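One chain of protein is taken out of this complex; the other chains stay put.
Up next, chain A:
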């Protein structure tokens, strides 16, 4: 059996930042396990720019952003295994993993950081009726084919879902000579960042059909067309609004799901809203010494926030090794109230915070000119005016520790107040 202080599962942006920060905070034996042939995760296929504005104050491509971390990881001599798959994690933190070189391994680790990321929702999850031809791809799979393997996936394309990867791929496919006919979005607003709608659709005259969905897929061997219909306020297709789009490809950008099969095998408790682990202020799960960060916890909009959150997880994993995490003390629960879908973290032990409490959250609808109100046991402790809130953009709230320390608070809530929609 191999032994490590900290094993990080996943070598994408979350795993890299966590491992580096753990090392900087005094953890010695750290291992990253990555299933792909290289480190960097999905960043490696995101060749567009727009990464790093918060963390590095410059605009980088995905691989460029990853490289900064990979270089630092190597200079810190942090160990990693590529092309290695974790099969199982037990509650007492024994990891089974395999690869071609080392064979079957059992690894005992004092602390574990879960950083497996997320996967895309496939066609089946939407139950789109029709035939099952070639030519239906999730946006990320198409991105991998085009950016990593150098192959095109189609010539005339319809995209369902206006998540960021779908928007980015609308532009990418257009630049590669494909004709992107439309992006259909079930909701009455886009799930992607505003900057991506402008730069990827508007600049290329690609229509965004809000409150529309695909109701049929045609073609026996390869997609020959898709039928798009308008939906009513209950998201049901409105009869008579169907329109056939002649195309050979349907791209799906209909949401991401945190990848938590291993978390479940380790006994980690999940939040049914985020589909990710419930975590505390240290990004620790309900299992002592098992931490989680990045898209495995909740789907982020910007990789910069993944980095920030993962640094916190890595630092605390190191503190755990050194037995510096305070336990059995007072716990504050966070609760999402009106207009808020979820809040990360779920639990807060104030003694473990440095200077501020950082909360990440997403709203459940589009709001204009409203306030985000943060309350401690019903009493307002902070208000933030917001011109625009949308489910596609994550919100971050910082609360100075001094405002919540030694006050015996049980609940911190966040809600949207004021003019709606």
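Convention: contacts are C-beta pairs under 8 Å (C-beta built on N, C-alpha and C of every residue); 3 or more make two chains touch, one makes a residue touch a chain; residues count from 1.
Methods note: contacts and distances are computed from a predicted model.
*Asks:* There's a gap in the complex where one chain should be. From "ABC-2 family transporter", "ABC-2 type transport system ATP-binding protein", "NAD(P)/FAD-dependent oxidoreductase" or "NADH dehydrogenase subunit L", what does UniProt name that chain?
*Replies:* From the choices "ABC-2 family transporter", "ABC-2 type transport system ATP-binding protein", "NAD(P)/FAD-dependent oxidoreductase" or "NADH dehydrogenase subunit L", the unshown chain carries the UniProt name "NAD(P)/FAD-dependent oxidoreductase".
*Asks:* Thinking of the whole complex, not just what is shown, which of A:100, A:329, A:355 or A:408 touches the missing chain?
*Replies:* Of the candidates A:100, A:329, A:355 or A:408, A:100 is in touch with the missing chain.
*Asks:* Tell me which residue among A:75, A:127, A:234 or A:355 touches the hidden chain in the full complex.
*Replies:* Per the contact definition at the top, the residue touching the missing chain is A:127.
*Asks:* Pick from A:24, A:48 or A:119: which residue touches the chain that isn't shown?
*Replies:* A:119
*Asks:* Please output the residues of chain A touching the missing chain, sorted low to high.
*Replies:* 35, 83, 85, 87, 96, 98-104, 106, 119-120, 122-125, 127, 129-135, 138, 140-141, 144-146, 149-155, 176-177, 215-218, 220-222, 237, 248, 261
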